[in-house]
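In this view, the complex is presented without one of its protein chains, the others remaining in place.
Labels run A, B, C and D following the written order; every chain starts at residue 1.
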Amino acid sequence: MHTKHNRPAKAGKHLKQPGSSPGSLVFTGERLQDSVSLQLTQFTETSLRTFTETAVDALLGRLDPQQVNWISVSGLHDTAVVEALGSRFGIDPLVLEDILHTGHMPKIEEHDTYVFLTLKMLNMCADGSIEHEQISLLLGDWWLVTFQEKESPVFEVIRELLAAGTGRLRKRRADYLFYRLLDTIVDHYFVILDGMEDNLSQIEEAVLEQNGANISGKILAARKNMLSLRRTVLPLHESMRLLAQHDVALISEGTWGFLDDVRDHLAHMGQAVEHARDMVSGLMDLHMTLNANKMNNVMKTLTVFASIFMPLTFLSGVYGMNFEFIPELGWRWGYPLVLGVMAITAGGMLLYMRRKKWL
Amino acid sequence: MHTKHNRPAKAGKHLKQPGSSPGSLVFTGERLQDSVSLQLTQFTETSLRTFTETAVDALLGRLDPQQVNWISVSGLHDTAVVEALGSRFGIDPLVLEDILHTGHMPKIEEHDTYVFLTLKMLNMCADGSIEHEQISLLLGDWWLVTFQEKESPVFEVIRELLAAGTGRLRKRRADYLFYRLLDTIVDHYFVILDGMEDNLSQIEEAVLEQNGANISGKILAARKNMLSLRRTVLPLHESMRLLAQHDVALISEGTWGFLDDVRDHLAHMGQAVEHARDMVSGLMDLHMTLNANKMNNVMKTLTVFASIFMPLTFLSGVYGMNFEFIPELGWRWGYPLVLGVMAITAGGMLLYMRRKKWL
Amino acid sequence: MHTKHNRPAKAGKHLKQPGSSPGSLVFTGERLQDSVSLQLTQFTETSLRTFTETAVDALLGRLDPQQVNWISVSGLHDTAVVEALGSRFGIDPLVLEDILHTGHMPKIEEHDTYVFLTLKMLNMCADGSIEHEQISLLLGDWWLVTFQEKESPVFEVIRELLAAGTGRLRKRRADYLFYRLLDTIVDHYFVILDGMEDNLSQIEEAVLEQNGANISGKILAARKNMLSLRRTVLPLHESMRLLAQHDVALISEGTWGFLDDVRDHLAHMGQAVEHARDMVSGLMDLHMTLNANKMNNVMKTLTVFASIFMPLTFLSGVYGMNFEFIPELGWRWGYPLVLGVMAITAGGMLLYMRRKKWL
Amino acid sequence: MHTKHNRPAKAGKHLKQPGSSPGSLVFTGERLQDSVSLQLTQFTETSLRTFTETAVDALLGRLDPQQVNWISVSGLHDTAVVEALGSRFGIDPLVLEDILHTGHMPKIEEHDTYVFLTLKMLNMCADGSIEHEQISLLLGDWWLVTFQEKESPVFEVIRELLAAGTGRLRKRRADYLFYRLLDTIVDHYFVILDGMEDNLSQIEEAVLEQNGANISGKILAARKNMLSLRRTVLPLHESMRLLAQHDVALISEGTWGFLDDVRDHLAHMGQAVEHARDMVSGLMDLHMTLNANKMNNVMKTLTVFASIFMPLTFLSGVYGMNFEFIPELGWRWGYPLVLGVMAITAGGMLLYMRRKKWL
Partner (left out) sequence: MHTKHNRPAKAGKHLKQPGSSPGSLVFTGERLQDSVSLQLTQFTETSLRTFTETAVDALLGRLDPQQVNWISVSGLHDTAVVEALGSRFGIDPLVLEDILHTGHMPKIEEHDTYVFLTLKMLNMCADGSIEHEQISLLLGDWWLVTFQEKESPVFEVIRELLAAGTGRLRKRRADYLFYRLLDTIVDHYFVILDGMEDNLSQIEEAVLEQNGANISGKILAARKNMLSLRRTVLPLHESMRLLAQHDVALISEGTWGFLDDVRDHLAHMGQAVEHARDMVSGLMDLHMTLNANKMNNVMKTLTVFASIFMPLTFLSGVYGMNFEFIPELGWRWGYPLVLGVMAITAGGMLLYMRRKKWL
C-alpha cells in the first residue's frame, strides 16, 4: 500500500480541451494505478465496519445514515465512479470536475448540502524534490467521501485510530473526521517545512564553507520547494479564512475550534515560507559574493606572479641579447650584480603587494 | 479560416489623436483582413440557423427576439458596421470606442441593457512569443455580439457544439452562450500557461547544464510572456470580482455559478504567474552564478599555467644570459641541476595549487 | 506659440521659505516667458467669442454667467493675476498656493463652489527625456480657469474644436469642457507611454545584440522616464478614485461617465508602467549577464593563448641556456625533436581546451 | 539561576506525529533542565508570599481567589504539570498543546475565562546569534500562570519590584501584572534591536573600509537576526491589533492603555526591522561593488605589468636570436639603441595607461 511512483513537483496539466462543456468529467492527471479501489468505513461510538468493494453501486447500497459513513476512493481515472458518487450525494458537476482536475488550486467551498475541500498531500522524495498528490474531501451530514489519486498511506494513521476506538474520533460525527483528515495532511506540511529548514541550514553551511558541489543548483531547488509549499498553503489558508466568515451548518461549533487551529498552522507556515524566501535570496547573494571573493584571490595570485616574474624575465632577456658590444657582459661582477638587481626588484614588488594587502 | 498573420506580442498603439472627441469611432489596430465578415447564428433548443451577410442592415433585419441571436463580427476596420450595431442595440459610444481600440485593457462592465466584455485571445506563436487578439462581447437579453480583429478559429468549437445540439448550450439563453465563449478563451490561457511552464522547465535544464545558446535571451523571453499573460489575466479577474458584487439582471443565477468558476481559474492563473515570476528570477540568478563559476574556472586555469611557467621561464632566462663570468655555466652537472630545480619548483607550485583547491 | 524652452524632467523645487504663512502666494517655478498672457473664451451653442487681455480686471469685467467662460492663464510668475482670479471666484488661498507651486503632486479636489485639479502635461523631448509642465484647472458652475506655466499648444486642439462648433463641446457646459481638457492631457500620456514602449523595444534589441553605445545609460534613462510617468499618473488616478466616491454637484451625471473613462485610462497606464518596470529590470539583468558572457569569452581567449605559449616559450628557453654541457644541443636531430615536442604540447593543449568547450 | 545553555536561533521542530489527536499533550522542545520548578507568588497591596513547590497539587491547594496568584512554571517536559494546571483553570486542550509546542508562532487569544499569550523571549548570545525561549502566559480573573522552557532570569526584575512593594504593581490586579510581564519581554526586544543596529553600523564600517574577515558572513548573520526578530514581532503585533478590537472583560480599561503602548512599541520595531532589511540589502550591494572595484584594481595592475613588459621581453628576445646574419648585433651602438627603444616603448605604454586612468 506504499507509494511506489514519485511524481515530480510539477503540477498536472491544467486542462481539458478548450471549449468543452463545463462539468464534463475528464480525468486530467496521470493514471497511477490499475483499478480504482473503493472502501467504505462505517462507525458509531460502539461499532466499526470496513467494506472493500470494486463496484460503486454495491458500496452505495451499504450506506447507513445512522452511522458515520466514510467512503475512500483511490484512483480517479474511472470517471463513472466519481459520477455515481456525485449523483448519489447531489454534487455539482463543476465540483466533480474539480475533483478530477488534478492540477487544481487548493480550496474549500461551502455548498448547500456539503462542503468541498481539495488540497495537496505533499511528500518529500529521496532526491529532495516535493511530490504532490491531490486529495479531495466531500463532507455531508452523515457521510464523508475522500478522493485520492492513488492508494497512499496518508490516512492509515486515522484508520488505525478508528480501529483502536480511543480518543474523540469515534464519539464524534463526520465533521470531526473531516477535520482530522485535514489536520493529518496539514501536519505533513510541517514535515516538509522542517525538511526545508534543515535543508536551508545545510545549504548555508555549504555556502559559508564554499565546499560541496553544485551549491547554486541546491539553492534553486530549495527555492522551488519553497514556492511549491507556498502555492499549496496560501490558497488553502485564504480559502479557510473566507469560509470562517460564514456560518457553515454542517460543521459543529466544536469542530470549528479545531479548524481555527488548522488555519493558525497554515498562517504559521505562510510566514515560515516568507522567512525561507528571504533566507534563500540571502544565501544566493552570499554565494555570489563568496564566489567573487574566490575569483579575487585567484586574480591576485596571478597578478602577484606576473608582476614579480615579468620584470625579472625581461632583465634576463636583456643580458641574453647577442650584441657584440654589451659592456656589462664582460664585467667580472656583472652576473652577481644582475642577480642582486633581480632580488631587489622582486623584493620591492613583494613589499608593494603586501602594502596593497594582496599577500 | 485559419490565422495566417502572426502579430507580435506588443499591444497596439494606444490612441487616437489627443483631443479628439470621445466616442468618435476610429479603428486603432492593424487591418488584418480585406473585408469585415458578419455572421448571424439564431438558435432555440430545437432550431439553429446561420446567415453570413456582407451588409449589416440585412443582418439586423433578420434578428428575432424569440431566439438567441449571436452576431459575430470579424474585422474591425469598417467602423460603420460597429456604429450600426451600436445604434441598433443602444450601446454607449464610449463602449464602441473601446471595441475599436485594440490596445484596450481587459475589463467587464455592466450597463443598463447590456454587459460589455473586452479581453485578449492569446496564441503561442511558433517562435514562442505570444500573439494577442482583442475580442469584445456585448451581451443583451436575447442577443450577443462578438467582435474579433480577424476571422480566427477561436469560437469554431462552440459553433460545432451548437450545430451538434447536445449539451446545455442550445437549451439555455444568451448569457450561457456568453459564459461558454468567455470560458473557451480563458481555457486557451491555460494552454499558454502550460506552454510557459514547460518552457521554464526547459530553460531550467539548459541553465543547469549550461549548454544551449542564448540562455539569457530565453529567460528574458519567458519573462516577457509571463508579463504578457499577467497583463491579460489580472485586470479581467479584478473586473469580474467587482462585477460579482453587483446583481446583474442579464445574467441568470445558474450562469453566475459558471462565471465564478471562470473567476476561480483566473485567480489560479494569477497565482501561477506569480510563481513563474519567482522562478524566472531564480533562473536568472542561477544563470549568473553558474556563469561566474565558469569564469572562475577559466581564471584558475590561467593562473595555474602562469604561476608554474613564469618562474621556470625566468630561471631558463637567467642561464641564457651571456655574461662571461657565470660560474654555473661551466659546471658539469649545471644543466641537470637546473632541470631538477625547475622540476621541484613546478612540483611545489602544483602542490600549493592543489592545497588551494584550484586543481 | 510653440514651446522653445525644454525643461529637464526634474520636478521644480518644492518649497517656499520654511515657516512662511500658508496661502502666501510665491511662485516657486522658473519664469518661462516674459509676460503673463490672459485669454477669455466665451461660448454658448450658438456663439463664440475670444478676448485676449493683458489686464486681469478688464478680463474679469467681461465675464458672463449666461455663457461658458473659459479663462486661460499662461505664465504664473505674476502672482497678482492669480490672486485677482482667486478673489473673484472665492478660491481658498491654499489652492492658489498649490497652483503656484509647480512641483506639486497631481490631485483633484472638490471644494464648495469649485473643483480644483492640478496635473502635469508631459512632452517627450528630442533627447528622450520627459518635459513636465504643471497645468491647473478650476471648474466652477459657469466658468473654468486654466493655469499653464507658459504658452504651450496643449489646448490648441480644443480651441479649434470650439471654433469649428461641431460635436458636443459647444452644446454642453463648463464641466464637459473640463473633462475634454483633462482628457486631452491624459491622451498625451499615452503618446509618452507609446514612446516609452517603443524605446524599451529598441533597448531590448540593443541589449540582445550588444551593440550600440551606452546601453546601461539608456536603461537608466528609460527607468527614469517610467518613474516620471508613474509619479504623474498614480496620484491622479488615486485622487479621481476618491473623488468618484463623492457626489460632486458641479459635474453632471453625463460628464461623470466620461471622467470614469479617463480614470480607466489612468488605471491602464498604471498597469503599463508596472509592466515597463518589470521589463526594465529584466533588461538590466540581461545586459549584465551578456556583459559577463563577453568577459568570459575574453578571458577564455587569454587563457587559451597563455596556456599554449607559456610551455612552449619555457621549452625554447631551456635550450637557450648557455650551459657548457647540454648534451641535447649537440644532437643532430635535437632541433627538429624539440620542434616536434612543441607541436605535440600545443596540440595537446588545444585538445584539452576543446574538451573544456573553450574553443 | 542564569542561562547556561544557548540554543541556536532556529525554532524548534514544529510537530508531534502527524495524525495524532488534537490536544494530546506532547512536549516538542528540548529538555533544558532536570526537573520542573513551580513557584506561587500571592500578593495583595499589603501582603506578599512566595511558595516554591515540587508537587503541582500542593501548589494548587494554596490558591486564594482573594489575592493575585502568580504561578510560574519553569520547564515544560513534565506534561502532567501542565495538564493539572489546565484542568484546574479550565483551559482548552488545544491551548495546552500550544504551550508545550515550543516552535509556536507568537499570538494572543481571548477565551471565555482566560486570555492566552505565547511569545518568544529573545537573548543575544555571545556569538551574536539570537537565542529563543518560548514563554506562555495564561491570565484569569485572579490568577496568572507563566510557562517558561527553563528557569531564566527574565522575570526577576518583576519579582524584585513585587518584593519592594513600590509602584503600581502591588496595587493592581492580575491583568496589570500580565501587562508588566509582557512589557518586560518586549523591552528585551529593544535590547536586541539596539544590538542589531549597532551591529549594522559596525558592518557598514567594515564594508566601507573593506577590512575585517568574512564580511559577507556577517551580513548574512545580520539578515538572519533581523528575520528572526521580525518573525517574533510581527505576529504578536498583528495578534494584539486584532485583540484590541474586542472588548476583553478580563483586562481593565486602564491596563488597555498600557497594552496600547506595548503595541505601539511593536509597531515601532516592525518599522525598524523593515529599515534594517533595506540597510542589509544596501550593504550587500555595496560590498559586492567594492569587491568588484578591488578586482578591477587587481586586473589593472596585471594589465599594466603585462602591457609594459611583454613588448620589452619580446624585443630582448629578438636580439637574443642566434641568426648568423643580424646586422644590428654588430653595431657599435646597437645595445644602447635597443635599450633606448625599450625605454621609449615602456614610457609610451605608461602614458597610454595614465590617459586611460589606470594609473
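Just so it is clear, contacts are C-beta pairs under 8 Å (C-beta built on N, C-alpha and C of every residue); 3 or more make two chains touch, one makes a residue touch a chain.
As the structure is a prediction and not an experimental result, all values here were calculated from the model.
In the whole complex the chain that is left out makes contact with C, D. Across C:G128, C:G167, C:G195 or C:G334, the single residue that touches the chain missing here is C:G334.
Set against the missing chain, the residues D:V68, D:L100 or D:L302 yield one that touches it, D:L302. The omitted chain makes contact with just one of the residues C:E53, C:D78, C:D92 or C:D260: C:D92. Within the complete assembly, D:T289 is the residue of D:S87, D:T113, D:N214 or D:T289 that touches the hidden chain.
Contact between chain C and the unshown chain involves residues 10-11, 13-22, 92, 94, 104-105, 107, 216-217, 219-220, 223-224, 227, 231, 234-235, 284, 287-288, 291-292, 294-295, 298-299, 301-302, 305-306, 309-310, 312-313, 316-317, 319-322, 326, 328-335, 338-339, 342.
Taking the complete complex into account, residues 157-158, 161, 167-169, 180, 183-184, 187-188, 190-191, 193-194, 197, 201, 204, 208, 257-258, 261, 264, 267-268, 271, 275, 278-279, 282-283, 285-286, 288-290, 292-293, 295-296, 299-300, 302-303, 306-307, 310-311, 313-314, 317-318, 320-326, 358 of chain D touch the chain not shown.
Rule of thumb we're sticking to: only the chains that are shown with their structure count from here on.
Think of chain A turning onto chain B: fitted on CA atoms, that turn is 70 degrees, to the nearest 5. Computed centre separation for the pair chain A/chain D is 26 angstrom, with centres defined by C-alpha atoms. Residue positions of chain D with contacts to 2 or more other chains are 320. The touch graph of the protein chains shown is a line.
Interfaces, counted as pairs of touching chains, are A-B, A-D, B-C.
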